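Pasting in a structure now, in structure tokens, and then I'll have a few things to ask.
Only one protein chain is missing; all other protein chains are in place.
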Amino acid sequence: MTGEEMHALVERLYPLCRSITGDGVRATLGIVGELLELDVHEVPTGTQVLDWTIPKEWNIRDAYIKDPAGNRVVDFQRSNLHVVGYSVPVSATMTLAELRPHLHTLPDQPDLVPYRTSYYAETWGFCLSQNTLDGMGEGPYEVVIDSTLADGHLTYAEHVVPGRTGDEVLISCHVCHPSLANDNLAGIAVATALAGRLRDPRHTYRFLFAPGTIGAITWLARNREHTGRIRHGLTLACAGDRGALTYKRSRRGDAPIDRAMAAVLRDRPHTIVDFSPYGYDERQFCSPGFDLPVGSLTRTPYAGYPEYHTSGDHPGFVSPQAMADTLEALWSAVEVLEHDGRYQNLSPYGEPQLGRRGLYGSLGGRSDTKQAQLAMLWVLNLSDGEHSLLDVAGRSGLPFRAVAEAAAALEGAGLLKRVGEGA
Amino acid sequence: MTGEEMHALVERLYPLCRSITGDGVRATLGIVGELLELDVHEVPTGTQVLDWTIPKEWNIRDAYIKDPAGNRVVDFQRSNLHVVGYSVPVSATMTLAELRPHLHTLPDQPDLVPYRTSYYAETWGFCLSQNTLDGMGEGPYEVVIDSTLADGHLTYAEHVVPGRTGDEVLISCHVCHPSLANDNLAGIAVATALAGRLRDPRHTYRFLFAPGTIGAITWLARNREHTGRIRHGLTLACAGDRGALTYKRSRRGDAPIDRAMAAVLRDRPHTIVDFSPYGYDERQFCSPGFDLPVGSLTRTPYAGYPEYHTSGDHPGFVSPQAMADTLEALWSAVEVLEHDGRYQNLSPYGEPQLGRRGLYGSLGGRSDTKQAQLAMLWVLNLSDGEHSLLDVAGRSGLPFRAVAEAAAALEGAGLLKRVGEGA
Partner (left out) sequence: MTGEEMHALVERLYPLCRSITGDGVRATLGIVGELLELDVHEVPTGTQVLDWTIPKEWNIRDAYIKDPAGNRVVDFQRSNLHVVGYSVPVSATMTLAELRPHLHTLPDQPDLVPYRTSYYAETWGFCLSQNTLDGMGEGPYEVVIDSTLADGHLTYAEHVVPGRTGDEVLISCHVCHPSLANDNLAGIAVATALAGRLRDPRHTYRFLFAPGTIGAITWLARNREHTGRIRHGLTLACAGDRGALTYKRSRRGDAPIDRAMAAVLRDRPHTIVDFSPYGYDERQFCSPGFDLPVGSLTRTPYAGYPEYHTSGDHPGFVSPQAMADTLEALWSAVEVLEHDGRYQNLSPYGEPQLGRRGLYGSLGGRSDTKQAQLAMLWVLNLSDGEHSLLDVAGRSGLPFRAVAEAAAALEGAGLLKRVGEGA
């Protein structure tokens, strides 16, 4: 998928009213399912998942605040952000004073509508811009939320690209946010594109499309034994804004995925931050009982931009170029995970004579030794069975790709033997 | 004790002529003993203590240099700094030329009188300002030091606040300097205030008021077996000047006290320096045979200010505010030592649902998560039995107090169990 195709997917998913349960999630997975084969799971309300319980399913058809003149001052049909997620039904006539405790605005960003939810405390509310609120008279207002909160299911989906080994790479993105483009339709689009690009990989790649927090917890509860297969993982969010890439390390801090991402990002503008137990579903994957090697890839991180969790996070806020760039970085990470390994130099005493094997230029004295030749010298020097190619890339400062190609050339010449997995 | 009360104590102690032995030390301990219950120890001259021997006891009643007109040009009654500590008695008439080798000045600070001692080489001398010296004619001068140097005792004192465990915290301050306020009457005052503030602590707190070097060596010689109980320690000096706090690490460099002080100082202006084997009595506590986890807390450190070891270090040089600030930092360190520990998350698979336990706000989507909630997430995430609360504070960047309160709340909710001491 090109950046433009990913952006088109974001635009198509944008209007749907997603939440942690309900038909918006199902419709979203239906659209992704046109592009990827998905296993869709439905988990009933009341199911115990780790320390949590699957909540009632929430669905909504309409909601509005109508002024005395009959105008919809706040209208769910214009934006699903206008209703607090998981609002219980309401149908009443109220003065502004009565309504006021149920209204949420952003006084410092008076043009924007905030995103709010109340999953685990039954209430209702509307989100609107401060400007709209400032223009509202005393009322009375007709206040309607036509929603249902009832036993049902939590929905999530998996797409698996089987690998030649049982070792798994987990790519997870949350699918519970309503009309917010960067958070996380861009993440869904990039994950979908990455899944479509994998061909016969060494690792098995598992893509998880699940509601945030409760969805990840549900998956973990149902796959507790399975988690031992996960060798590397990433949560993917905020993948389309114009900021530079940010990688947040796993709880372990020095897992292979942490080192792979550092190598991938080294030559681009980027930020790397240590693990912290808030943000996206890395919170769950990195809880101490699981402690999985799962980091988080975003562009501008969680809560790091003014449009975060507001109506400013619309499809115009994300760009095809940025999503393509996120995908390329992910692809480079996949290359590292696929090709990393530990090698043994089979001619470790002195340098082997590369020239007679056609691996080295014959004219001496020049100082502009080429990257490919440097990469071979580095791989030979560090291939003592303990250093991985990722180590070689890190220590040499050479791109991982050049190091992997050097290793392949040396293996082809009989000078190198693979002896183990990457570190 | 308030800053003002500590300052009043400094002013009361200031005129006394202290040295490493003698009645000045006894009088000082007598005044501190009005505030704290002290065990005063007298160790006879000639006692072998480690590699050293308790010297003769020195006492002094008067000293002066009288000019031909009968004026006391240099007068011990005006400042005890005027006599080199441990000067043997003298009574003579001398020309300036004869007297000159016994006179000590600070040519670069011509207004100030230096502080000098000669504990282990029998001699005598006077300290005076360069300006005074410059005004002195050829003489002859009447030169009198009415001192005694004779068999007696070395005096030091201990105050112990018993704890619920046998583990000890050692707070040591030197009591051998004459009229120098910051070095170390301020240290004595802050130690006294801290001792008075402790109530039923977990650790036993031992306060040592002893002459520098020989006093610490004497205590170590007499408590050699006891030193194994010392889990943490600090020497306290220069505690009242207007500079920022400075912590000097223990010889180990990563002892819990080193990490505790780093956490305490993190959010204030401060300096942390590595151990070095000169300065105050950390030199003795950190000698390689003992290698105790004892750091040093000062404001401007040893020899780091122009007034150091001069008449410029008078009560006006130290401030109530600075001493109160030193005391608060010490108290924060005590809080860390008292409350640190390793905990086990009893719900380690995924995050426990804090909301239904009343520990988490119900409205989602907001990005201004509060410190208390972050602290709970961090404690849960790192409570795997290996990380201490101090580790959590360090890794999270949160104040230790917030982390300790989060641990208490989670323990109260049955989500956390204490499993061991702090690191």
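Structure notes:
Letters A and B mark the chains in the order given here, with residues in each chain numbered from 1 onward.
The definition used in the following text is that a contact is a pair of C-beta atoms (placed from the backbone, for glycine too) under 8 Å apart; a residue touches a chain by one contact, two chains touch by 3 or more.
Nothing here was measured: the structure is a model prediction, and the numbers come from that model.
Between the chain not shown and the residues B:93, B:148, B:276 or B:371, the one that touches is B:276.
Residues of subunit B in touch with the missing chain: 50-52, 85, 114-121, 123, 213, 216-217, 220-221, 224, 251, 274, 276-278, 283-284, 286-291, 302-303, 308-309. Although one chain is not displayed, its contacts with subunit A can still be listed: residues 345, 347-353, 355-356, 362-367, 369, 374, 377-378, 380-384, 395-396.
We adopt the following convention: only the chains that are shown with their structure count from here on.
The distance from the centre of subunit A to the centre of subunit B, each centre being the mean of the chain's C-alpha atoms, comes to 53 Å.
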